[in-house]
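Here's a structure for you.
The other protein chains are all here in position, but one chain of the complex has been omitted.
What follows is chain A.
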Amino acid sequence: MTFTVEQAINWLTKSNEKIQKNKDYLSELDQAIGDGDHGINMARGFDEVVKKLDGNDYEQVADVLKDAAMTLMSKVGGASGPLFGTAFLKISMAVKGEEAVTFGTFVKALEDAVAGVKQRGKAEEGEKTMIDVWSPMVERMKAADDFDASVIRDNAKSSMEATKDIVATKGRAAYLKERSKGHLDPGSVSSYYIFEALAESLEEGA
């Protein structure tokens, strides 16, 4: 199986739908352990991404993802703007040149994305950030040999849920120390939506 331009557009469109639908929920999660703007930030950014992609003709997956990345960086703001922007930019750079992206390239691209996010946020796995969804996803996909929507969905979901028990040491939630425990990390929940959207775009095919 490969990942096509149509699927990439579908991926972002579906990500946007989920984020818009759960905008208030994401902000509520951020309100509990942050400053309450995560849903607003992500919804603003992804809305712009879809607007940007709309009506454009793309030949490569890389171009779709690059437009998405640049839009996220200039429209989201906060911590999540540079971080999600970096993630999509790294994916875009790694899949460049392939009209239909192979599984191997896609996994490598996700690996680059995680490395980029870690570097930009100076964070590691286990600090209650979006990395706790992205990093296990890479590990799981490295162990597979083709795209598998249900694996992606399940992995993102369980990683997202596991952020509840982590004490935050990065981002705003870190200010709360022990009090950050018992709450989901908002950036991990929006990452879950993004991977759920990826799974759906794979299921729907090219």
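Just so we're on the same page, contacts are C-beta pairs under 8 Å (C-beta built on N, C-alpha and C of every residue); 3 or more make two chains touch, one makes a residue touch a chain; residues count from 1.
By definition in this document, contacts and distances are computed from a predicted model.
Entry comment: the absent subunit's protein name, as recorded by UniProt, is "Dihydroxyacetone kinase subunit DhaK", drawn from "Protocatechuate 3,4-dioxygenase subunit alpha", "Septum site-determining protein MinD", "ABC transporter ATP-binding protein" or "Dihydroxyacetone kinase subunit DhaK".
Residue A:Val76 is the one among A:Ile9, A:Ala62, A:Val76 or A:Ala156 that touches the chain missing from this view. As for the chain not pictured, it touches chain A at residues 24, 27-28, 31, 33-37, 40-41, 44, 73-83, 120-121, 170-172, 174-177, 179.
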